[in-house]
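Heads up, one of the protein chains got dropped from this complex, but the rest are sitting where they should.
And then chain A:
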């Protein structure tokens, strides 16, 4: 009653404004305070660190209070992990990981396990590994661990400590490879290379260099689900999706970036960089030169960084020509010190097991910091030796890149055509190992819930693992990323048949 009367006064505009707003506000805050004090001592949910910068502090103070209450000296409380650790250990429900696990437990094999799970959720290229294996069989002498004859190459050179950010020989070989991959349009300087054990630590290390915990990157979405792990988990940088639309094939809009930037600023967060993938993961489209210039203008204006993940640069197969941000920088007079490229050999060279990632930066201070941070994730020396000799065979690499592109092109065409027969259209893509398929007509309701229902049916009924758009933070429900590079031609009809089983029933 006492609450209502002042409110009525507010509504009627008579003097009770202060009371009418103060009392409910005060009651609200007291209620929150009461609830927080008496909340059971569980760690904050994973997403709490996203918005309120206050929450983690409150939760941590609360935890120490509860600790003395619930677990006095000598009694048996649970051994607590850090809040980071708990969030990571609990990241179980993400479809991206659930699907991968199911496939790992029961993988499809045309001859030995035809009823197994079809892995269309992992961007891995098995189409051209045979070419590399052939090279290895013929050239093993050059890449051998030891060399008996001269006694020059010995385990001493391999086993002992190496520069943490990779040997100069490997940096040179990788820089040259990158140049070949970009088809000669730009050359890369080995002194601007920091090598890491995979692109995963490369992205994390770069995030540690460019942003403090609680800062943000703007990321055009849909984006690669792994970034949520690579950038948020330990570097504590928030990712702000900037939605792209199917109406313009999910291309990046500078206006949308501008809007997002201002919104984030209003929330009191600092935007430190724009993060893009080119070719795009999961869409597979290429960023055109004009947009790249737009991005460079944007980051210059806002005094922030641009991170371009170009890990699929060598896996293009369409008619559009790939343009690296490095090429644009060479041609125009943009400030290079704010541009950083992420690369790696997992995709273009099909060797994800070897763990080779690259941070390519024009900023001396970033390079200095990243090279020190690389100590936590250095490339194993025997692998460095193998790759130096493989990458130095430029003729072989040129042949490999050409054949690989052709095979990607053919498989892509076959798969996209097949999906078209099922009534599933794909976004226009020129690179990557996947197609971005529109299955929105098969989901009910037209929402994330409906999308996940379809994903679940595809996984558990049809035993086909694809990546749902919601994992990629796609704003439009019903899009799925389907990788085709773990398949052979003969597998495609099987895949389509299984997908059709589900889509027919919808």
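Some observations on this one:
Please note the rule applied: a contact is a pair of C-beta atoms (placed from the backbone, for glycine too) under 8 Å apart; a residue touches a chain by one contact, two chains touch by 3 or more; residues count from 1.
Here is the rule we go by: contacts and distances are computed from a predicted model.
Of "Protein LTO1 homolog", "Ciliary neurotrophic factor", "Cytochrome c oxidase subunit 4" or "1-aminocyclopropane-1-carboxylate synthase", only "1-aminocyclopropane-1-carboxylate synthase" is the UniProt protein name of the chain excluded from the display. Set against the missing chain, the residues A:191, A:460 or A:506 yield one that touches it, A:191. Check A:330, A:364, A:410 or A:497 against the missing chain and you find that the one touching it is A:364. The residue touching the chain not shown here, chosen from A:289, A:372 or A:425, is A:372.
Considering A:102, A:229 or A:473, the position touching the chain not shown turns out to be A:229 (whole complex).
Residue A:85 is the one among A:85, A:445 or A:493 that touches the chain missing from this view.
In the complete assembly, the contact with the undisplayed chain comes from A:355, out of A:355, A:412 or A:473. Residues of chain A in touch with the missing chain: 60, 64, 67, 71, 73-74, 76-79, 81-86, 88-89, 91, 104, 124, 126, 129-130, 132-133, 136-137, 140, 143-146, 148, 154-165, 168, 191, 194, 197-198, 200-201, 204, 208-213, 215, 229-230, 233-235, 272, 303-305, 337-338, 346, 350-355, 363-373, 375-383, 386.
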